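Only one protein chain is missing from this complex, and each of the others stays in its spot.
For reference, chains read A, B and C in written order, and residue numbers begin at 1 within each chain.
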Amino acid sequence: MKLLYFAWIRERIGIAEEEISPPVSVRTVTDLLDWLKQRGRGYEQALADLSIVRVAVNQDYAKLDHPVAPDDEVALFPPVTGG
Amino acid sequence: MKLLYFAWIRERIGIAEEEISPPVSVRTVTDLLDWLKQRGRGYEQALADLSIVRVAVNQDYAKLDHPVAPDDEVALFPPVTGG
Amino acid sequence: MIRIQQEDFDVGKELKGLVRGKHGIGGLCSFVGLVRDMADGERIGAMTLEHYPAMTEKAVEKIEADARARWPLKASLIIHRYGTLEPGDQIVLVITAAAHRQDAFEACHFLIDWLKTQAPFWKREETDSGPQWVAARDSDDRAAERWAQDRTDRDKVRG
Partner (left out) sequence: MIRIQQEDFDVGKELKGLVRGKHGIGGLCSFVGLVRDMADGERIGAMTLEHYPAMTEKAVEKIEADARARWPLKASLIIHRYGTLEPGDQIVLVITAAAHRQDAFEACHFLIDWLKTQAPFWKREETDSGPQWVAARDSDDRAAERWAQDRTDRDKVRG
């Protein structure tokens, strides 16, 4: 699974992207976020307040119950501020 | 009093502007319109339906009860269609 | 700033000129009205815009002042042409600049709605059956009235 991080989520985690292989029990976005938070202080800080974390699965916005699969591209980022 | 006519009101009356001296009994826009209608077929046709006649006194929109005076510039025209 | 003129205008140039040297502008809204070449499936020919010069300037300046009293604009420009125009030609330009986009949009929309119903211009179109004066549209009156209604609602809220 390819993970991408943007803006201050990228800065807190410390990398822009990574390939991960979460356990098979990680089936949804929620499972993935919970699993990521265990991976270290940066992840924990970046994902502490999920009300300001947005998720896209394969470049489409996804809700917390959206499924995730090994070939997916999952992006985590703050609410957008373009325009 | 200087009268100005625009668009199809000008065409029906047949002139773009004229100097007139209405009787002293002509005190308001309504009085003026009634008096003009007596002046000939063109005026009568131009002013037959007052719901599609707009009036400006000294370059400001004016209602039917607005006063008119000898030195005024009074313009009669259809609803505007610019923009 | 307002200009009533026969000549065409360059929107890009006007936009640049309007923001130059001004501070705090975050949003710039513009509207260009064009002579349509088709309407209801029929070809439209040239049109002539008659106006009432002495009143036009006064009326358009008043409309602009109304908008600037209602919205916190950093800059605004209205250009309205008169004379003979061909299909595809530009007729009118409204530009509004504000710190926030909402103000720029509302003021721009208000200005064109009011120009349509208040500025003393009359369009005469060339048609297959000869020249014809364009009739005012009820939808334009309703569009303009909406802003009067808005104000009433706001005033209520503001007590």
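Brief remarks on what is shown
Criterion: a residue touches a chain if its C-beta (ideal position, glycine included) is under 8 Å from a C-beta of that chain, and two chains touch if they have at least 3 such contacts.
Everything numeric here is computed off the predicted structure, so don't read it as measured data.
Just so you know, the chain we are not showing touches A, C across the whole complex. Screening C:15, C:46 or C:134 for touch with the missing chain picks out C:15. Seen across the whole complex, the unshown chain contacts subunit A at 4, 6-8, 52, 56, 59-61, 73, 75, 77-83.
Touch with the hidden chain on the side of subunit C covers residues 10-13, 15, 19, 23-34, 36-39, 88, 99, 101-102, 104-105, 108-109, 112, 143.
What we mean here is this: only the chains that are shown with their structure count from here on.
The chain with its Cα centre farthest from the Cα centre of subunit C is A.
Taking each chain's centre as the average of its CA atoms, subunit B and subunit C sit 26 Å apart. Separating the centre of subunit A from that of subunit C, both taken as means of CA atoms, is a distance of 48 Å. A straight line joining the Cα centres of subunit A and subunit B is 72 Å long.
Shown for subunit B are the residues in touch with two or more other chains, of which there are none. Residue positions of subunit C touching 2 or more other chains: there are none.
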